[in-house]
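Next up is a structure, given as C-alpha coordinates.
The other protein chains are all here in position, but one chain of the complex has been omitted.
Showing subunit A:
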Amino acid sequence: MEKKQYSVEAIESGTVIDHIPAGQGLAILRQFKLLHPGNAVTVGFNLPSRSHGSKDIIKISGIHLDEQASNRLALFAPEATVNVIEQFKVVEKRHLRLPDTISEVFRCPNPNCASHGEPVKSRFYVKSAGGQTKLKCHYCEKTYSREFVTEA
(Lines give C-alpha, C1' and ligand atoms only; values in the text may rest on other atoms or scores of the structure.)
Protein backbone atom coordinates (compact mmCIF):
# COMPACT_ATOMS: atom_id res chain seq x y z
CA MET A 1 0.00 0.00 0.00
CA GLU A 2 1.24 3.44 -0.92
CA LYS A 3 2.17 5.49 2.12
CA LYS A 4 0.44 8.88 2.14
CA GLN A 5 2.94 11.66 2.82
CA TYR A 6 1.45 14.82 4.37
CA SER A 7 3.25 18.10 3.66
CA VAL A 8 1.78 19.53 6.85
CA GLU A 9 1.39 17.44 9.94
CA ALA A 10 -2.13 16.20 10.78
CA ILE A 11 -3.85 17.52 13.95
CA GLU A 12 -5.97 15.60 16.42
CA SER A 13 -8.56 18.29 17.12
CA GLY A 14 -9.00 21.78 15.71
CA THR A 15 -9.46 23.56 12.39
CA VAL A 16 -7.88 23.18 9.00
CA ILE A 17 -8.32 26.05 6.56
CA ASP A 18 -7.61 24.49 3.20
CA HIS A 19 -7.50 25.72 -0.40
CA ILE A 20 -6.32 29.21 0.56
CA PRO A 21 -5.03 30.96 -2.57
CA ALA A 22 -1.24 30.76 -2.55
CA GLY A 23 0.18 33.87 -0.90
CA GLN A 24 -2.89 34.67 1.26
CA GLY A 25 -2.02 32.39 4.19
CA LEU A 26 0.01 34.94 6.11
CA ALA A 27 -2.57 37.71 5.55
CA ILE A 28 -5.29 35.46 6.97
CA LEU A 29 -3.19 34.58 10.01
CA ARG A 30 -2.45 38.24 10.65
CA GLN A 31 -5.87 39.78 9.92
CA PHE A 32 -7.92 37.20 11.77
CA LYS A 33 -5.57 36.92 14.73
CA LEU A 34 -5.35 33.14 14.54
CA LEU A 35 -2.15 32.88 16.54
CA HIS A 36 -3.64 32.15 19.95
CA PRO A 37 -1.09 31.47 22.69
CA GLY A 38 -1.17 27.79 23.66
CA ASN A 39 -2.58 26.59 20.34
CA ALA A 40 -0.17 25.06 17.86
CA VAL A 41 -0.48 26.55 14.38
CA THR A 42 1.03 24.86 11.34
CA VAL A 43 1.15 26.68 8.04
CA GLY A 44 1.97 25.40 4.58
CA PHE A 45 2.73 27.71 1.69
CA ASN A 46 2.66 26.96 -2.04
CA LEU A 47 1.57 23.37 -1.60
CA PRO A 48 0.47 21.47 -4.68
CA SER A 49 -3.25 21.77 -5.40
CA ARG A 50 -5.13 19.72 -7.99
CA SER A 51 -7.69 22.48 -8.61
CA HIS A 52 -5.54 25.65 -8.40
CA GLY A 53 -1.97 24.57 -9.00
CA SER A 54 -0.80 25.74 -5.60
CA LYS A 55 -2.40 26.68 -2.32
CA ASP A 56 -1.71 27.67 1.28
CA ILE A 57 -3.05 25.73 4.26
CA ILE A 58 -3.43 26.60 7.96
CA LYS A 59 -3.92 24.03 10.71
CA ILE A 60 -4.84 25.27 14.19
CA SER A 61 -4.88 22.83 17.06
CA GLY A 62 -7.58 23.12 19.73
CA ILE A 63 -9.55 25.94 18.07
CA HIS A 64 -12.91 25.65 16.34
CA LEU A 65 -14.10 28.58 14.21
CA ASP A 66 -17.84 29.22 14.26
CA GLU A 67 -19.73 29.84 11.03
CA GLN A 68 -19.51 33.63 11.33
CA ALA A 69 -15.75 33.53 11.85
CA SER A 70 -15.40 31.09 8.96
CA ASN A 71 -17.35 33.32 6.60
CA ARG A 72 -15.08 36.27 7.38
CA LEU A 73 -12.31 34.28 5.74
CA ALA A 74 -14.26 34.47 2.49
CA LEU A 75 -13.07 38.07 2.17
CA PHE A 76 -9.58 36.77 1.40
CA ALA A 77 -10.17 33.26 0.23
CA PRO A 78 -13.70 32.71 -1.10
CA GLU A 79 -12.80 29.23 -2.32
CA ALA A 80 -11.16 28.10 0.91
CA THR A 81 -12.77 25.37 3.00
CA VAL A 82 -12.87 25.23 6.78
CA ASN A 83 -12.58 21.69 8.07
CA VAL A 84 -13.49 20.83 11.65
CA ILE A 85 -11.18 18.08 12.91
CA GLU A 86 -11.92 15.61 15.70
CA GLN A 87 -9.83 12.48 16.37
CA PHE A 88 -7.71 13.24 13.26
CA LYS A 89 -10.86 13.07 11.12
CA VAL A 90 -12.79 15.77 9.22
CA VAL A 91 -16.18 15.84 10.95
CA GLU A 92 -17.47 18.92 9.10
CA LYS A 93 -16.38 20.62 5.88
CA ARG A 94 -17.63 24.18 5.47
CA HIS A 95 -17.68 26.05 2.19
CA LEU A 96 -17.50 29.79 2.74
CA ARG A 97 -20.11 32.42 2.04
CA LEU A 98 -19.24 36.10 1.87
CA PRO A 99 -20.77 37.70 5.01
CA ASP A 100 -23.20 40.64 4.75
CA THR A 101 -21.31 42.58 7.42
CA ILE A 102 -17.94 42.31 9.08
CA SER A 103 -17.23 43.80 12.51
CA GLU A 104 -14.20 44.39 14.69
CA VAL A 105 -11.63 42.91 12.29
CA PHE A 106 -10.54 45.97 10.29
CA ARG A 107 -10.13 49.66 11.06
CA CYS A 108 -11.80 52.09 8.68
CA PRO A 109 -9.04 53.41 6.40
CA ASN A 110 -10.65 56.88 6.34
CA PRO A 111 -8.54 58.93 8.77
CA ASN A 112 -11.47 61.32 9.23
CA CYS A 113 -13.92 58.56 10.15
CA ALA A 114 -15.58 59.25 13.51
CA SER A 115 -15.25 55.59 14.51
CA HIS A 116 -11.61 56.24 15.42
CA GLY A 117 -11.18 57.29 19.03
CA GLU A 118 -14.77 56.42 20.02
CA PRO A 119 -15.94 53.37 22.01
CA VAL A 120 -17.47 51.74 18.94
CA LYS A 121 -16.60 48.58 17.00
CA SER A 122 -15.71 48.95 13.34
CA ARG A 123 -18.40 47.64 11.03
CA PHE A 124 -18.47 47.23 7.25
CA TYR A 125 -21.16 46.18 4.80
CA VAL A 126 -19.75 43.71 2.31
CA LYS A 127 -20.70 44.04 -1.35
CA SER A 128 -19.57 41.91 -4.24
CA ALA A 129 -19.84 43.35 -7.74
CA GLY A 130 -18.09 42.53 -10.97
CA GLY A 131 -15.77 40.04 -9.28
CA GLN A 132 -14.63 42.65 -6.79
CA THR A 133 -15.35 42.68 -3.07
CA LYS A 134 -16.04 46.11 -1.61
CA LEU A 135 -16.55 47.20 1.98
CA LYS A 136 -18.72 50.15 3.04
CA CYS A 137 -18.06 51.66 6.47
CA HIS A 138 -21.18 51.74 8.66
CA TYR A 139 -20.11 55.08 10.14
CA CYS A 140 -18.54 57.25 7.43
CA GLU A 141 -20.41 55.46 4.57
CA LYS A 142 -17.28 55.45 2.39
CA THR A 143 -16.79 52.39 0.18
CA TYR A 144 -13.38 50.78 -0.27
CA SER A 145 -11.94 47.84 -2.14
CA ARG A 146 -11.22 44.85 0.06
CA GLU A 147 -7.47 45.27 -0.48
CA PHE A 148 -7.55 48.89 0.64
CA VAL A 149 -9.29 48.02 3.91
CA THR A 150 -7.24 44.97 4.74
CA GLU A 151 -3.93 46.66 4.05
CA ALA A 152 -4.81 49.88 5.90
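Basically, a residue touches a chain if its C-beta (ideal position, glycine included) is under 8 Å from a C-beta of that chain, and two chains touch if they have at least 3 such contacts; residues count from 1.
Methods note: contacts and distances are computed from a predicted model.
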item	value
Chain not present in the shown complex, as UniProt names it (candidates "Phenylacetate-CoA oxygenase subunit PaaC", "Maltose/maltodextrin transport system permease protein MalG", "Cytochrome bo(3) ubiquinol oxidase subunit 3" or "Aspartate carbamoyltransferase")	"Aspartate carbamoyltransferase"
Subunit A residues touching the omitted chain (full complex)	110, 112-115, 117-120, 129, 137-143
